[in-house]
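Heads up, one of the protein chains got dropped from this complex, but the rest are sitting where they should.
When the chains are written out, they are named A and B in that same order, and each has its own residue count from 1.
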Amino acid sequence: MPKMPRKAVLAAASIALLTTACTGQSDTGATDDPNASTTITFWHGWSAPAEVKAIQANIDRFEKAHPNIKVKVVGNINDDKLNQALRAGGSSGPDVVSSFTTSNVGKFCSSGAFADLKPFIEKSKLDLDKIIPKPMLEYTQFEGKRCAMPLLGDAYGLYYNKDAFKKAGIKAPPKTWSEFAEVAKKLTKSKGDSYEQLGFMPNYHGYETVVDHYMSQWNHTYFDKDGKSSIAEDPAFAEMFTYQKKLVDSLGGFQKLEKYRNTFGDEWGAKHPFQTGQVAMQLDGEWRLGMARDAGVKFDIGTAPMPVADDEADEYGKGFLSGTVMGIAPQSKKQNAAWELVKYMTTDTDAVVAFANAIHNVPSTFDALKSPGLKVDAGFKTFVDIALNPKSNTPPASINGSTYQTTLQDFGYQYESGKAKDLKAGLKKTADQIDRDIEQAK
Amino acid sequence: MTQVLDKPVELGAPPVTPAERTARRKALLEWIAVHALGVAAALFFVLPFVFVVLTSLMSDNQTLTRDLIPHTWEWGNYAKVFDTPGFLTWWKNTLLYAGGGTVLTVVSSIPVAYALAKFRFRGRNLSLMLVISMMMLPPQVIIIPMYLFWAKQLDLSGTLWPLIIPMAFGDAFSIFLLRQFLMTIPNEYIDAAKVDGCGDFKTLLKVVLPMAKPGIAAVALFQFFYAWNDYFGPQIYASENPGAWTLSYGLESFKGAHHTDWNLTMAATVLVMAPVILVFFFAQKAFVEGVTLTGVKG
Partner (left out) sequence: MSTLTLRAKRRKQALRTAAFMSPWLIGFSVFFAYPLISTVYFSFMKYDGFGVPEFRGLENWNYVFNDYPMFWPALRNTLWLVLVMVTLRVAFGLGIGLLITKIKTGTGVFRTLFYLPYLAPPVAATLAFVFLLNPGTGPVNSVLGDLGLPTPGWFTDAAWSKPALTMLALWGVGDLMVIFMAALLDVPKEQYEAAELDGASAWHRFRFVTLPNISPIVMFAVVTGVIQTMQYYTQPLVAGKVASGIIGGSGQQFEPGYPDKSTLTLPQLVYNLGFQRFDYGSACVVALVLFALSMVFTAFLMRRRGGLIQAGD
């Protein structure tokens, strides 16, 4: 039909016009009056009932101190939803945002997904080096651009069932990985093709026993100075994967462990396997203490840093660090008001301490860490110490966020199940994949 | 639908000849075999429902055990699901999307289907082929530019409007189905209306539509359930705003969002399955006709 070609040309022209129009950047709006009456929307990722309550209490305190700003709180927002909303721009999006995935800060800062905080920090005259511990400052910026502030930190350590330890005659928590393997085995009691009690759930799909949490206990580097993945060259990675596989095999084999894992209750509910006694040791963040107590756990809970490699025994005491990051959405028209909330929640000592006490997280400012108001019992002290330990670490930021961790984790799944047999070749292939993905994202 | 008997079996008259006796025995054995298979098949189809309902009535402690029958019958689980924040909102949103969308689809598809069924025009066959192509297109093919259009251009992300508005412009499947149905309406009625002086639109309204009620009902039902069951659409457009979630998306997130165990999740599942099944019972005829329209005619 003669009409078609003309239509096609018209279509192509309008596409070009429309697509450039619909992908233009929205203007940055730090022009609002922070003292005017306004409502801002705050998105966060917490969902456990106690945590949601604690956030609300924090917000209530803020609203009291800033009566002109009302805050609408939306919880249970994960990174997928957050990223989508930030890209869509638009009026239904948030003003203040937060995320648990610190390694996505690279993506947030470089793409402009979180607004640049430098002008706000300068205006408020904050000297961040004096206020916030260095590792936390590190994971809230990327290549010199600061787009986030740390909102409480998480330190990961070892939880152990003291009653089970006593029963098995174990005197102290293991400090090195070989001790750990022995202890885990001692605490494991099989029952038929399942377990009466499992010493430790080592599978990568287990709660929090992901590749990067394991890796933090070895001296390691993810990227070399050219920004290329070094997981194939750095022997620490091969060591970790080998160790984990041995542990899996010694505790009953991958299949048996997977089956057992499928009987576990929800990670954030009352039936967490550590809380029910299904596993005797758990790698977890500092929040587990409070949750276990809220669930009315009957046994005595012990905490300690996770073990380290046998030949790096002097590094004992370190752990995986991360935390929540908080930022401002660039499309927000109320950025000054948003900054007030960010500043309050991340630097006001009373706010930080109160929030840390409520959700049992590690505070993210020096003043809060040293504050007498901070509730520190023996169990929690372990995590405060881990947070202050100079060797504690977090995976580096990258331009495509946590994709490289997902890729490495993927390889972990293959290796622990026995599907991938050649560790060296597998690591090389994974390193190449990581490099390629980063190329694609640049 | 009439039942087909392979061989007429006369009951009452006692079998006399050996041939008749064998035939009778054979028919009985066949009856037993067929019905045994039928029962086995019925179990396959029904047991999952049974287990889901049983689990929904278990207590928290029992859901992760291997016991299949609830020790205590926790009818309160259903109340708990209703009380879960957002559950009623999901209902409201789903009804809006499915109900409103269906009305829009039917109203906008009827004229198009009529044109494709009864008008002759250059490009009719091409249009029909394009309609069929649209029917077969997975929504993921065009989701990226559509999402950018709705979210960036029109600032409608976090709502269900990107799903509802397109339904006002006809739906390929509905158009096709309706067209097939309208073609079965004899042209004599339409010619008679023309002779009486009716314009095309009036003919459609006064003569054809009343005769097309079964087809329209079938189309409406299909569209309603398509929207009711849609997961991908709400996932893309509504996920960032829990106030816009529908039942399908909310149900999938239920377990994670509320840290519940399987018993409550299964109760929620029952509450999502039940309305559809209820509607089916009331609208069986339209359903079955609609399905056969797609498969057998033409």
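Definition applied: a contact is a pair of C-beta atoms (placed from the backbone, for glycine too) under 8 Å apart; a residue touches a chain by one contact, two chains touch by 3 or more.
Quick caveat: nothing in here was measured; it's all calculated off a predicted structure.
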item	value
Hidden-chain contact residue, picked from the options B:Leu29, B:Leu137 or B:Leu205	B:Leu137
Option from B:Val81, B:Val112 or B:Ala238 whose C-beta touches the chain left out	B:Val112
Option touching the unshown chain, where A:Gln197, A:Thr221 or A:Thr263 are the choices	A:Thr263
Omitted-chain contact residue, chosen from B:Thr102, B:Thr159, B:Gln223 or B:Thr265	B:Thr265
Positions on subunit A contacted by the hidden chain, ascending	11-12, 14-16, 18-20, 23-25, 45, 47-48, 76, 78-80, 83-84, 86-88, 99-101, 111-113, 194, 205, 255, 258-264, 267-268, 400, 402-403, 406-407, 410, 413-414, 417, 419, 433, 436-437, 440-441
Missing-chain contacts mapped onto subunit B	1-6, 30-31, 34-35, 37-38, 41-42, 44-46, 48-49, 51-52, 55, 63-66, 68, 108-109, 111-112, 114-121, 125, 127-134, 136-149, 166, 168-170, 175, 183, 187, 200, 225, 228-229, 231-232, 235-236, 247-249, 251-253, 255-257, 259, 262, 265-266, 269, 272-273, 276-277, 280, 288, 291-292, 294-296, 298
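Note that only the chains that are shown with their structure count from here on.
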item	value
Cα-centroid distance, subunit A relative to subunit B, in whole angstrom	41
Contact set on subunit A toward subunit B in their complex	1, 18-19, 21-23, 47-48, 74, 76-77, 80-82, 84-85, 87-93, 263-269, 271
In the complex with subunit A, residue positions of subunit B that touch it	60, 64, 123, 126, 145, 148-149, 151-153, 155-159, 239-242, 255-257, 259-261
